[in-house]
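Omission of a single protein chain aside, the complex is shown with its protein chains in their original locations.
And now, chain A:
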Amino acid sequence: MEVTMDPLFLAWSYFRRRKLQQCSDICTKILQDNSYDQDSSLPISEAAWSLKTRALTEMVYIDEVEVDQEGIAEMMLDESSIAQVARPGTSLRLPGTSHGGGPTPAIRPLTQSGRPITGFVRPSTQSGRPGTMEQAIKTPRTASTARPVTSASGRFIRLGTASMLTNPEGPFINLSRLNMAKYSQKPNLSRTLFEYIFHHENDVNNALDLAAQATEHAQFKDWWWKVQLGKCYYRLGLYRESEKQFRSALNHQEVVDTYLYLAKVYQRLDQPITALSLFKQGLDHFPGEVTLLTGIARIHEEMNNIPSATEYYKDVLKQDNTHVEAIACIGSNHFYTDQPEIALRFYRRLLQMGVYNCQLYNNLGLCCFYAQQYDMTLSSFERALALVANDEEQADVWYNVGHVAVGIADLTLAYQCFKLALAFNNDHAEAYNNLAVLELRKGRIEQSKAFLQTAESLAPHMYEPHYNLSILSEKIGDLQSSYTAALKSEDSFPEHVDTQQLLKQLREHFSVL
C-alpha cells in the first residue's frame, strides 16, 4: 500500500526547497477541501492559507533595502530638502564637487547625471539624479534610462498589477473584504498577511492600515511592526514619519536592517553626512558588518569621492572576500586609474567565483587589451557577444571592440564596429562621437559635423562632442559656433586644458576684430 504524505507537510517541504509554485498549488487544493473563513476556521486551513501567502510573497520578493526608484515628480517637486543650494560635500545632488584624486572625465566616462560610471548597478543607481527639470524630462528619451513620472507609477506597481493579470480567478485575497482589525490581533497570521499585501499586491495603503492596527495591538512595543510602518511611510513619500518609526524601532532592538532602512531615508532626504554617521553608529554595534560598510562605500562613491569609496570597498573585502559589488567597483577603479593589469586580476577573480555574463567578459576583454595580453582580448569579446541579453548590451560590446580596433589602427574595422553599435542602439552617443572623428580623418566634414551634432543632442553631459565640434568649426572658419561649442564643453568639464586653450585663442581672435 502506498503511503501518501500529509499534503500540508509536503507543501511546507516544497516551500523550504523554494518550489513555490508547487507549494502554492497544494495549498490551493487544501483550501478547496477545507474552506477558509476569516471568522471561524480549522487550524489546517489557516495554516495552508498562511503558507500560500508566504509562497506567493516569496515569488515576487525583492530586497526592500535595494528598492529605490525616484520619479521625476519627487525629484523636482522635492519639499524635504533643507537647502536648495547645498554646501559642497554635503549633498548627493552636486556631482561636480569632486574631492580630488578621482579620475577626470578625460579618462573615466560619466553617466547622464554627471557622475563617473561605477562598476556595479543597483535599482537605485540606474539613472542617477539629473540636475535640472529640463534634463530630467529629456533623460527618458533613451530607452535604457526610462524614469517613471512618480515612484507610484514605477516598476513595482506595474509588477503588482501584472501578478493579478495572470491570475484568471482574480486575486488570492480580496483586500477590500479583509477585516484588518481582526487580523491585526492574530500575530501568527498578520505578519505573513502584511508581507503579502506589501510585496505581492503592492497595496501600501492597506498594508499601512494593517501595520498601524497591529502595532497598536502590540502596545507599540514590537520593533518589527515599527520597521514595517517605516517601510510603508517611505513608499508613500512621508520620509520624516518613516524616520521616526525606524528610530523608535532601533530603541527597542538593534537590527542591521533597520540601520539600512534609516540610512536609505537620509539618502532620499539628501543628507549623506547624516547617513554616514548613522552607518558608523551601526558599525559600533555590529563591527565589520558587510552591508553597513558597503553602504558607506556607496555614499562616498555617489559623492564622487572615489579614493575613500575604494578604501571602504577594501574593508568590505576583508570581511567577505566574495563580495561581487566590492570586487567590481575596485576593478573598474583600477582600470580608470591606468592600472588595467590589476583590474584584470579583480575581474578574473569574479570569473573564478562563477559570475558568467556579458558584462564581465566585456570588461575582461578591455582589461586584457589595455594590459597588453592580446591573446585573450578577442576571445573574451566573442564570448561577451555570445552572452548578450539585449540590444543595448550588444551595442556597448561592439563599441568597445571598436576601441580595440582603433588601438591596433585598423580604422576600417573600427568604423564598422561603431556602425554596428549604432545599429543595435540608435542612441549610442559615444559611438556617434567616435564615428565623427573617423569621418573627419577621411575628410568628410559635413558627415562628421552631423554625427557630432547628434551626439551632442543625445548626451549633453559629455564634453567630447562639444569639444570636437568646437575644433571642427574652428577649422572650417565658423568661429562663432566654435565659441558656443567650446563654452558648452567648458560647462561639462571645466578643468579640460585643451578647451581652455581653445577658448583663450578664440577670445583673442574676437578682441582683434
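Operating definition for what follows: a contact is a pair of C-beta atoms (placed from the backbone, for glycine too) under 8 Å apart; a residue touches a chain by one contact, two chains touch by 3 or more; residues count from 1.
Note that contacts and distances are computed from a predicted model.
**Q** Missing chain's UniProt protein name, "KLLA0E15863p", "Subunit zeta of t-complex protein 1", "Transcription factor IIA, alpha/beta subunit-domain-containing protein" or "BBSome-interacting protein 1"?
**A** Hidden chain, UniProt protein name: "BBSome-interacting protein 1".
**Q** One chain isn't shown here. Among A:Ala11, A:Val204, A:Leu269 or A:Ile471, which residue touches it?
**A** A:Ile471
**Q** For the chain left off this view, which of A:Glu195, A:Asp270, A:Glu302 or A:Glu393 is in contact with it?
**A** A:Glu393
**Q** Per the definition of touch given earlier, which of A:Ala47, A:Leu238, A:Val256 or A:Val437 contacts the omitted chain?
**A** A:Val437
**Q** Based on the whole complex, identify which of A:Lys19, A:Arg122 or A:Arg444 touches the chain you can't see.
**A** In the full complex, the listed residue that touches the missing chain is A:Arg122.
**Q** Consider the whole complex, including the chain that is not shown, and state which of A:Asp25, A:Asp203 or A:Asp498 touches that chain.
**A** Final answer for the missing-chain contact: A:Asp498.
**Q** In the full complex, which residues of chain A touch the absent chain?
**A** Residues 60, 62-63, 66-67, 106-109, 117-123, 126, 155, 158-159, 162-163, 165-166, 324-325, 328, 332, 335-336, 350, 355, 357-360, 362-363, 366, 370, 393, 396-397, 399-400, 403, 406, 429-431, 433-434, 436-437, 440, 462, 464, 467-468, 471-472, 498, 501-502 of chain A touch the chain absent from view.
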